[in-house]
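Provided herewith is a single structure, encoded as structure tokens, for subsequent inquiry.
Here the complex is missing a single protein chain, while all its other protein chains stay put.
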Amino acid sequence: MINYLIQEPKQDPQGDLPWDGVPAHEIDFWGQLPVQAGTFDHVDGLFYFTYAVCIIFFVIITGVLLYSVFAHRRKTWDQKPLSNVTHNTPLEVVWTIVPLIIVMIMFAWGFKGSLDMTTVPHEAQRNTYKATAKQWNWTFIYPDATQSIAEVYVEVDKPVQFILESTDVLHAFYIPVMRVKRDIVPGRYQSVWFHPIKQGVYPLFCAEYCGDDHSRMYAKVHVVDAATMADRPWNKVPAEDKPVERIAYGARLARQLCASCHKMRDTDTVVTGPSWLGMFTKQGDTYVGRQREVLEGGVTKTITTDDAYIIESIKDPTKKIVAEAPYNKNSMSKFDTLTDDRVACLIAYMKSLADN
Amino acid sequence: MSDHTSTGDGHAPGELDMGHHHVSSPAMFLSVLLALLFLTFITVVVAQFDFGSANMLIAMGIASIKASLVIAFFMHLKYDTAINKLVFMSSFLFLSLLFIFTLGDLFTRRLDHELHTTKSPVDLEWSHPSTLDGDH
Amino acid sequence: MSHDDHHGVMIPAPGPEFVAHEVAHHFSTPVQEFQAGKLGFWLFLATEILLFGGLFAAYFYFHEVFPETFRVGGQQLDWRLGALNTSVLLLSSWTMAMGVRSAQTSQKSKTMIYLVLTVLGALGFMVIKFIEYSAKNEHGLIVFSELFSGYDEVTGQVAWFKDYHGVMKDVAHGHMFFAIYLTMTAIHGLHVIIGAIAIIYVLYGTSKGRYHAGYYLPVDLAGLYWHLVDLIWIFLFPLLYLVP
Partner (left out) sequence: MTTNTPAVDVQTTQPKAPRENYLNCTTSFKSWALTLDHKRIGLMYLIGTSLAFLAGGVFALLVRLHLWEPEGMLFSNPTYNQIFTLHGAFMVFLFVIPAIPGSLGNIVMPLMVGAKDVALPKLNLLSFYLWVIGAVMAVAAIVMGGFDTGWTFYAPYSLYTDQAVVTIGLAIFVLGFSSIFTGLNFIVTVHKLRAPGMTWFRMPLFVWAIYATAILQVLATPVLGITVLLVAFERLYNVGIFDPRLGGDPVLFEHFFWFYSHPAVYIMVLPAFGIISELVTVHSRKPLFGYKLIAFSSIAIAIISFLVWGHHMFTSGQSTYAMFAFSFLTFFVAIPTAIKEFSWVATVWKGSVALNSPMLYTLAFLIIFAIGGLTGVILGALNVDLHLHDTYFVVAHFHYVMMGSIALAFFAGLHHWWPKMFGIMYNEFQAKIACALIFIGFNATFLPQFVMGSRGMPRRYATYVPEYADYHKASTIGAMILGTGVALMVFYLVASLFIRKKAKQNQWGGVTLDWMCPTPPPHLNFDEEPQVVHEVYDYTTLDYETLQRDCD
């Protein structure tokens, strides 16, 4: 109860929201659905068909209802009804059969459409990405085994399949403009496919509740032309001779992957994992790691934070657990798909946080 | 048998006294018991043989016969009112819905797997298409 | 309550060793009261069937997913003890049926003997169950002292499943069979205990002479519950001990 009464101050967004730079959905003529960037037209078709049927039925029902309420309202307290009819078999048969026929049309249309959406064509199978969902970010592996985080590039006019995998709890892969949604069940693979036909940047949401930062589990979907794809914009980790860019890149990655558990700015309030501040101290040109008690296989030992320890902690976090409470209670999930290059950028960022 | 006279009940005349005072004979109870023990023996015996996929069917078949004996005679349902029969039997009916749809989903997921839409839950090995042979 | 004087139906006692039964105020006839009680109880039994049904559905589900685990797991249980327990329950079901019959025919001492025998059956069942659980404990298949110790993220094993003799090492998720075995038999065991308590309650009532040919509803209901416990075991036995 106490935690409702005493509110920790809300986290300051600080202008680096995951959806920065993504335009709002363009809405179609009828004002209901985002303009589709894929080919599943039957979704929109059936949606508006059903919608129209619903409006027609709604108008009939409320029309008759409001008319009779007005026309047949009781004016004197002992007024008797105009009719005592108790049933009308032909009418009842009609209003049973007509809706039945209409809903069967909807069923057939919807099922045919869903078959289209679950049967992956060969072109899409040959263009398979893997999307890994974890609390609370997305990692994508491309057909050429390169990787990107929190954003994904797909080529326009080329059907694409995503194999979906979760490393912890249920998530759902939802791209509104493509009309695809699929829950991601840990312990097995799911798949979706779509055929992007319109270039642009679109949101990808997690649609299945997955815990604290469910609403921040967002990725950008870039639909780009073949030339841009060939340039692999997602794979551009700044070169080692550009330390400033590397730190900036590492900072961006850290906001996407690590900030939901680790404190890395004075204004952050998270205490799930150890703070990154004070991890290193700058002495001249070298960075000296802090001493730390860790539990390894149940044994407490003291180690010095260094690159090797951080890399190990990212790839296999449960091997050495920080002994200090509350961190010893929480376990970090593995980031073993992170490329070495990117880990190096993260470490560069971590070091840039050092005190002088 | 009845120690009291039924006063005008007027609820559902056909149901009166049915299931109220049916007293079964000890001989009948004894023979049901023997049948149950015998079927238990049969259960154990057939379990020693392998009938392949029919194993489950046979085991559940014998268990169902035993269950029916208990329900019909020990629980007197055979002599009970129609509504009580309906109530108890409908519990099995609705249970079968849970079984049919839940297990049906599991069984047909395998067919889906053949359509390459999903893989089975225990298959944790995933090879990226880039590592596969083919016209990729 | 001051308003309960609206009834008027009384079932006379068949003899001096019995007490008369007063029909509850909102029923007009004893038959109505009896049938209402019976119908209510059958509905309750239906809910019990569906409650166990969830467990059975889980059993069939994972029997399908991990057939080998279930086959090997089933071999670790002693079917002789299972069969013995089945026989004990069947016998106690029979004594219970005879007990109800004795109550129906106003035979007080016979009713009490049969009810005591039934309670003894329940006791015997639990003793045998205890022996089985101890064996599982010894082999590390269900380590009761570690039951609530959780799960080891590194080894991917649950703490209560040690498998000292490595009998389940070749199959996937070996603990799964024992988890389902433990859950099903523990919940069933709980029902055995509740059933025994119910029978002891009607045993007390019988000794006071409350149940006789005119009114034996509580004995009948305790009997139905006891038969249900038997009914569920009839399915548990082949599924767990002789995994098909």
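A, B and C are the chain letters, set down in written order, and residue numbers restart from 1 in every chain.
Keep this in mind: contacts are C-beta pairs under 8 Å (C-beta built on N, C-alpha and C of every residue); 3 or more make two chains touch, one makes a residue touch a chain.
Worth saying up front: this structure is predicted, and the values here are computed from it rather than measured.
K.L.:
Using the whole complex, pick out the displayed chains that touch the missing one.
P.N.:
Output: missing chain touches A, B, C.
K.L.:
Tell me which of C:A83, C:A97, C:M112 or C:A179 is the one touching the absent chain.
P.N.:
C:A179
K.L.:
So one chain is hidden, and I want to know which residue out of A:N127, A:Q147, A:Q190 or A:Q256 touches that hidden chain in the complete assembly.
P.N.:
A:Q190
K.L.:
Using the touch rule from the top, list residues of subunit C that touch the missing partner.
P.N.:
Contacting residues on subunit C, toward the hidden partner: 1-3, 6, 24-28, 32, 35-37, 39-40, 43-44, 46-55, 57-58, 61-62, 65-66, 147-148, 150-151, 156, 158-160, 172-173, 175-176, 179-180, 183, 187.
K.L.:
On subunit A, what residues meet the omitted chain?
P.N.:
1, 3-4, 7-8, 10-11, 13, 19, 22, 24-25, 27, 31-34, 40, 42-43, 46-47, 50-51, 53-54, 57-58, 61-62, 64-65, 68-69, 72-88, 91-92, 95-96, 99-100, 103-104, 106-107, 109-111, 113-118, 168-170, 172, 174, 176-177, 179-183, 185-188, 190, 203, 205-216, 218
K.L.:
Please give every residue of subunit B in contact with the chain that is not shown.
P.N.:
Per the touch rule, subunit B residues meeting the hidden chain are 10-12, 83, 90-91, 94, 97-98, 101-102, 104-106, 108-109, 111-112, 115, 117-118, 121-122.
Here, only the chains that are shown with their structure count from here on.
K.L.:
With chain centres defined as C-alpha means, what is the inter-centre distance between subunit A and subunit C in Å?
P.N.:
One centre to the other, that is 48 Å.
K.L.:
Measuring from the mean C-alpha position of subunit A to the mean C-alpha position of subunit B, what distance in angstrom results?
P.N.:
43
K.L.:
Quick one: subunit B and subunit C, Cα centre-to-centre, how many Å?
P.N.:
The computed centroid separation for subunit B versus subunit C comes out at 17 Å.
K.L.:
Sort out for me which residues of subunit A touch subunit C in the complex.
P.N.:
318, 331
K.L.:
Enumerate the contact residues on subunit C facing subunit A in the complex.
P.N.:
Spelled out, the residues of subunit C in touch with subunit A are 153-154.
K.L.:
Going by the contact rule at the top, pick out the subunit C residues touching subunit B in the complex.
P.N.:
9, 11-12, 14, 28-32, 34-35, 38-39, 42-43, 45-47, 49-50, 53-54, 56-57, 60-61, 63-66, 79, 83, 86-87, 90-91, 93-94, 96-98, 101, 104-105, 172, 212-214, 223-224, 227-228, 230-231, 234-235, 237-239, 242, 244
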